[in-house]
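Input: a single structure, listed below in structure tokens.
A single protein chain has been removed from this complex, and every other one stays in its place.
Lettered A and B in written order, each chain numbered from 1.
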Amino acid sequence: MVASPALQVSGLTRSFGGLPALAGVDLELRPGEVVGLLGPNGSGKTTLINVVSGVYRPTSGRVELLGHDATGQAPERLVRLGLNRTFQTPRPFRPLTVLENVQVALRHGRDAAQSPEEILELCGLGGQGGLPAESLNSSQQKRLDLARALATAPEVLLVDELAAGMRHDELDGAAELLRQLAAAGRALLVVEHLMGFVRQVTDRVVVLNAGTTIFAGSLEEASQDPHVVEVFLGA
Amino acid sequence: MLWLFALIAGVLFGLYYGLAALGLNLIFGVMRMVNLAHGDVIMLGGFAAVLLFDHFGVNPLITVLLVIPPSLLVGYLTYYLLGRRVQRSRDPEMMSLVMFFGVSQVIEAVAVIAFGNNEASITSAVFGTRPFSIAGQGVPGAWLVSAGVGLVALVLLFLYLYRTSLGRATRAIMSSPDEARAVGVNPDRISALTFGIGVGLAAIAGILSLFMIGGTTPSEGVDLTVTAFAVIVLGGLGSPMGTFLGGIVFGLALMFTQTYAPVWSGFAPFAILLVIMLLRPTGLLGRTVRSV
Partner (left out) sequence: MSSVAQRLREGAGAVGRRPRRQMVGDVLLVVVPPAGFLVASLVYNNQLLLLTMMVYVALAQGLNVIFGFTGYLPFGYVGFFGAGAYGTALSVHFLHAPIALAVLLGGLAGLLVAALLSPLLRLTGAYFAIASLAAAEALYYLISNPQLTAVTNGPYGVNLASVYNSGAAYLAAVVLVGVAMLCVVWVRRSHFGMSLRAIRADPLAARLAGVNVVRARTFAWLISATLAGLAGAIYAWAVSVFYPEAVFDLSISVFAIVFALFGGVGTVLGPLLGAVILYGVYNYIGVSQPQDFQLIYGVLIVLIVLFLPNGLLSIRLRRLWRGR
């Protein structure tokens, strides 16, 4: 018995001034799994996250979140329905303290069972609650982005390049955290360029090229798929 | 045949309003700053024409050419002394707005001190006293001259933007500052020049406003800025061609109000701006101004 999908994306397209950034993406995320989203630069990974999280409206297609139609909904509404995301370039509330960053989300999002201190601890920011967010380094800011997203108790979490720029000792912690979140029943979509990290974290991968899904399956199969190899090696 | 007169007057005034708003839109397009002192520059252009006419008998059409060099100089200085600094501040959009609001207050105050708080004008007889006839409607010659100058300015601006290398660099910055910089365009130089052109266009519009509005007073700057802003929002921000379209729509709306409900003609420009902002904030052919 396979669990029903937490997030189902079908035929999603989005154009900017006539140029298609997404040209028909299909994707399914089930509770408790971590799916890697791969693809060369400009293949539409971040655009997909932006459309699914309500930053952009899709041109056509459908997004279903936990059984609700979530197509083209406003971000704050999607957050209430149980979706959140992080940013490739982290966007904490810079003038607020680390703790306040999480408190804002705790107050307005869905009810998270944890206290703000626990969430910060989980993301490796324990004891730093009193610091202004702008004083954090970029890796810490990424984790603060993640902490803020977790404070809204998401069932579906889209993680945009968490590992990029992290030191080696930080990578293992980050991987462990993502696995832990999935083990608690959340569905994660992870965009990442570091293949080692992808192998460590994901259950399976989806490959995008030129705005369309060209592959869905295990990472092993992907590395043997001629089309995927061609796209990545730029033959 | 009131409506026919309103129609013809609306188009002629529309060309004038398009010219009055063009500089504001150009500066916005290149620098993403709203020059809130724009209306005050229009006012100063009017005073320049009146002073030159009263003291030296200079024809206002000559003044149109005379204001160009000082305008370029003022634009250069304003950009390097104020614009560039504020562009590098923490919140350039709001801070530039506040700063140019201050500049607007300074210009208005200096104008009152220098010229007194009175209306200044030139008799429209300098362009002949006999009204021209268009489709059977008598139209003052001065209106035709103003609309003509507006058209010429538009054509010249387009030749500049599409046929010269500086103009092409300007358009590159308008569409994407980062890419323009990457291909070697010097944004400071273009911005300073654009600021000068914007100031010059405003000053020219000010000279014509003597004949379209009937005179100039030091305190009219704010109203003119809001009017010009209404026109560029109507036509689309960052779109010079749209500005003229917006000007004509605005001119028609104003002339029909003045013809059929003259008591409300002071109210109309502001109401029009509000309605556009609320109903169609992208303008007739422009980009979005909504954030959420």
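The criterion applied here is as follows: contacts are C-beta pairs under 8 Å (C-beta built on N, C-alpha and C of every residue); 3 or more make two chains touch, one makes a residue touch a chain.
Being a predicted model, the structure only gives us computed values, none of them experimental.
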item	value
Missing chain: touched chains present in the view	A, B
Hidden-chain contact residue, picked from the options B:77, B:112 or B:241	B:112
Sole contact to the chain not displayed, among B:2, B:73, B:98 or B:182	B:98
Residue, one of B:55, B:90 or B:130, that touches the chain absent here	B:90
On chain B, residues whose C-beta touches the chain left out of the figure	34, 36, 82, 85-86, 89-91, 93-95, 97-99, 101-110, 112-113, 117, 222-223, 225-226, 229-230, 233, 263-264, 266-267, 269-271, 273-274, 277-278, 281, 289-292
Those residues of chain A which, in the complete complex, touch the missing chain	53-55, 74-76, 79-80, 84-85, 87, 91-96, 99-101, 103-105, 107-110, 127-131, 148-149, 151-152
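In this text, only the chains that are shown with their structure count from here on.
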item	value
Between chain A and chain B, centroid-to-centroid distance (C-alpha), Å	47
